[in-house]
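Of the protein chains in this complex, all but one are displayed in their positions.
We just call them A, B and C in the order they show up, numbering each chain from 1.
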Amino acid sequence: MKVLSKPLMQKSEYMDLLRQMLLIRRFEEKAAEMYMRGKIGGFLHLYIGEEAIAVGSISALQPQDYIVSHYREHGHALARGMEPRKVMAELFGRSGGTSKGKGGSMHLFDASRGFLGGYAIVGGMMPIAVGLGLGAKHLGNNRVTLCFFGDGAVNEGEFHESLNLAALWNLPVVFLCENNGYGMGSPIQDTFAGTDIFRFAPVYGMNTPGQIDGMDVFEVMDATKEAVDHARKGRGPTFIEAKTYRFRGHSMADPMVYRKKTEEEEWRNKGPIIRMKDHMEELGLLDEAEMQALEAEVDEIVQDAVDFADASSVLPHDAIYDDVYA
Amino acid sequence: MKVLSKPLMQKSEYMDLLRQMLLIRRFEEKAAEMYMRGKIGGFLHLYIGEEAIAVGSISALQPQDYIVSHYREHGHALARGMEPRKVMAELFGRSGGTSKGKGGSMHLFDASRGFLGGYAIVGGMMPIAVGLGLGAKHLGNNRVTLCFFGDGAVNEGEFHESLNLAALWNLPVVFLCENNGYGMGSPIQDTFAGTDIFRFAPVYGMNTPGQIDGMDVFEVMDATKEAVDHARKGRGPTFIEAKTYRFRGHSMADPMVYRKKTEEEEWRNKGPIIRMKDHMEELGLLDEAEMQALEAEVDEIVQDAVDFADASSVLPHDAIYDDVYA
Amino acid sequence: MASITYRKAISRVLKETLDNDPRSFMMGEDIGTYEGAYAVTRGFLDKYGPERIKDTPISESVIVGAGIGAAMGGARPIVELMTINFSLLAIDQIVNSAAKLHYMSGGQVTVPLVIRTVSGGGNQLAASHSQSLEGWYAHVPGLFVVAPSTPSDAMGLFRTAYRDPNTVMFIEHSLLYGAKGEVNDDPDFTIPFGKADVKREGEDVTIITYSRMAHVSLGAAKRLSEEGIEAEVVDLRSLRPMDTEAIVESVKKTSRAVVVEEGWKPMGIGAEVSARIMENALEYLDAPVQRVASLDVPMPYARPLEQAVMPDEDRVIEAVHRLF
Partner (left out) sequence: MASITYRKAISRVLKETLDNDPRSFMMGEDIGTYEGAYAVTRGFLDKYGPERIKDTPISESVIVGAGIGAAMGGARPIVELMTINFSLLAIDQIVNSAAKLHYMSGGQVTVPLVIRTVSGGGNQLAASHSQSLEGWYAHVPGLFVVAPSTPSDAMGLFRTAYRDPNTVMFIEHSLLYGAKGEVNDDPDFTIPFGKADVKREGEDVTIITYSRMAHVSLGAAKRLSEEGIEAEVVDLRSLRPMDTEAIVESVKKTSRAVVVEEGWKPMGIGAEVSARIMENALEYLDAPVQRVASLDVPMPYARPLEQAVMPDEDRVIEAVHRLF
């Protein structure tokens, strides 16, 4: 984070970014707890450590824009303003959930906010992002699509088919690779022959800021703003590679045998929330009391989400047959 | 072709390269004729115009090496020394064919020569080439795999999955992209967002000579020799992009509405055989009589192939059930 | 009522769609400059321009995925996969996205997408290019699958497919493009999904079939008639949903049934039809339902072998004979 002598934005804006990141962090911690208590099933992929990317990038969007993401998408959903209650209820598999409990953690949707899905097939959201861009261009509605995916997805053929088509047709899509250095237990250097993912962009003639610091919410915000702008002006797609780290395992089932504790420690110290907090303190935008108030506020939202989810019923069995066809 | 004052090889070697290219040319012309006469069915993708690539590159291989190719593979088969008789009989769908008539034009095989198939699914041979390289490395048998595919295949996801894995595991594979500028009726600039295919190679950390002149048999030969050498020494894969042009339609069914006559004319004048012939004449390695003798020799081989094919029977019906399982 | 080819019928209904709905556009490999591998889109690029007739790279997965995305976003893409064999490179998008997004989103999003593709053998294209895999798509809840055998059915079913808010696999057959038939001129003539069509009435045996095999079955029925056996030919048209009622009704009348399909037998359309008859009309059967399908081998290239692999009139007749 650049050392600044004075704030670049309103204090409220700083607070808002911090609040969002904190909300995601606490939400995920609570989700982990609920998983351990058997309230949540399936896979649960926590976003802890990567909050700056969701919050920074999504803040650059307008309400009409689209988002698609992978299965590690709670952070994106919350940053987009999806109701924590409904998200938690979805993780609980309840009728009050975003998909009425049919989708689960990996398949969050909120059509009213252009949040068009978490996708559990690695790489599977990328062609769809291209299509959203294509549709927007065809309909002339000036919507931009922001597409999240991991470093592991880069090795799927669909990654390339998508980049090529988006570039070829000059579509309003922002590809944002959350490079946390691992796909499940495999470090990127064991699965990707290259050194830098973003270097594909120029081969497709695609705009790219290169690799950015995904732990710096401002850097992510700025890069995404430029990319969205670029897209909105009809100049086509952008590829952003944001370096980050997931503090937890791949999913709750991860035995976590493949990473060094020192490596984890190092990254934790670079964490997005700690950095933002320090930064704000340095700028005199945050004091201990404010931080405590913020934590309390966020904790309350999360607890409310859990209470709501817990109180929500499971769909009746005959609703199983609904939503197969529109 | 570099202007040379004296030959770089024995005359017989020059003659051999010319003979091979001419054989392919005449074979393909005859195949077209046989297709028009209803002797050959299905798709027939002629290699006319691209002969220098097959002949130049395959001359760099050793007998134990492997080749896989696409459906436009008669040239590769013949350059590998597969018997024209058997190849023609395969096109005729006869029991004397390389696959006893079960594979047809798009699926030529000769296991005894390491020719492990024409593949009709665009891009489908690339993962298999990687596997042949992987197998060779695992077994330590020092075989190199040469993999042919078109510019259109570059847009299939498998292209990238294959390049990445070959580079990652440092496999003895030579990827040779026959860039003839079109995939069916689509010019490359309408389907590929980039400008140069070979630029993917460095992103994967893969060796590449860049784009070479696929109409120059020597340039192809030299580039492939280096690549094969590189692979044989355990240094991993190479990516070669050879610029070329198919003089005929995509297949015999192509209505050929999408190319300018002037463009075709221009390329014909740069044709591999005409250039080789001129080159040899300049070096005093070929006179009119020798050329005529060569043509006669080749015509005889092709006619013999047709006669053989025509005399060969179709497999009996109960042989349909053979070869489903080994 | 005019008689036009299957190709012309599809071409016409596509144009009608492009003319009437500005949200619609087409995308696929070589549908523009090349005018379509089967010439269905001849003249389209000139007429509608490259923004609505989109030639794509050879990238099946993103072709379908982009169709899904565009459809979710409110456009009305019509995607062409050159043949059903190549659809295997896009099957993840079809099965894991198109078929499931409505469900996984709890009904929030829809994918009104038509995927046109070409099935079947008979062109000597050998094993990887001659498959009839439509049964796989019909296996999957969330998709609709139709496979018209006539120009009229193609037009009626296409309109239904296009107007439907779900993803529809629209299966054409390469050997049918030249087949002629009467078509209804009413631009609102539609055929509902899940309605089979009795293409020939008969009292003695029911032949259940679809796509090109409907023609083979009709040919066989004609020959059977000469020997005094009147076959009823039920053309399924729609594979998901499948018209159990029509099948059962006919079998109740004839007490005998043969299912004719071009694909492989195991886990095929014939198996499903046979199982449905088992479940719904067992007591009416005078003989076990017979299945006629391609031989259980990859398709060989040589023409005589290829012809021997696919069902023909002789094999249908033979199967009918086994019932008496």
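Here is the rule we use: a residue touches a chain if its C-beta (ideal position, glycine included) is under 8 Å from a C-beta of that chain, and two chains touch if they have at least 3 such contacts.
Quantities reported herein were computed from a predicted structural model and do not represent experimental measurements.
S.K.: Since one chain is left out of the picture, which of the remaining chains does it touch in the full complex?
M.R.: A, B, C
S.K.: Looking beyond the chains shown, say which of B:K6, B:R37, B:H138 or B:K261 touches the absent one.
M.R.: B:H138
S.K.: Which of these, A:M106, A:A223, A:L286 or A:V306, touches the one chain of the complex that we don't see?
M.R.: Once the missing chain is taken into account, the touching residue is A:M106.
S.K.: So which bits of chain B touch the chain we can't see?
M.R.: 66, 68, 97-103, 107, 109-111, 116-117, 119, 121, 124, 126-136, 138-139, 141, 143, 145, 157-158, 161-162, 164-165, 168-169, 322-326
S.K.: In the complete complex, the non-displayed chain touches which residues of chain C?
M.R.: Output for chain C: 85, 88-89, 91-92, 95-97, 99-100, 103-104, 126-128, 131, 135-136, 138-142, 240, 242, 263-264, 266-272, 274-275, 277-280, 282, 285, 287-291, 296-298, 300.
S.K.: Taking the full complex into account, what residues of chain A touch the chain not shown?
M.R.: Contact residues on chain A toward the absent chain are 41-43, 90, 93-94, 99, 101-107, 119-124, 152-153, 155-157, 183-187, 190-192, 254-255, 257-258, 314-315, 317, 319-321, 324.
In the analysis below, only the chains that are shown with their structure count from here on.
S.K.: From the mean C-alpha coordinate of chain B to that of chain C, what's the distance rounded to whole Å?
M.R.: 37
S.K.: I'd like the Å distance between the centres of chain A and chain C, where a centre is the mean of that chain's Cα atoms.
M.R.: 41
S.K.: If a residue has to touch 2 or more other chains to count, which residues of chain A qualify?
M.R.: Expected reply: 157-158, 161, 164-165, 168.
S.K.: Residues of chain C touching 2+ other chains?
M.R.: As it turns out, chain C has residues touching two or more other chains at 56-57, 59, 61.
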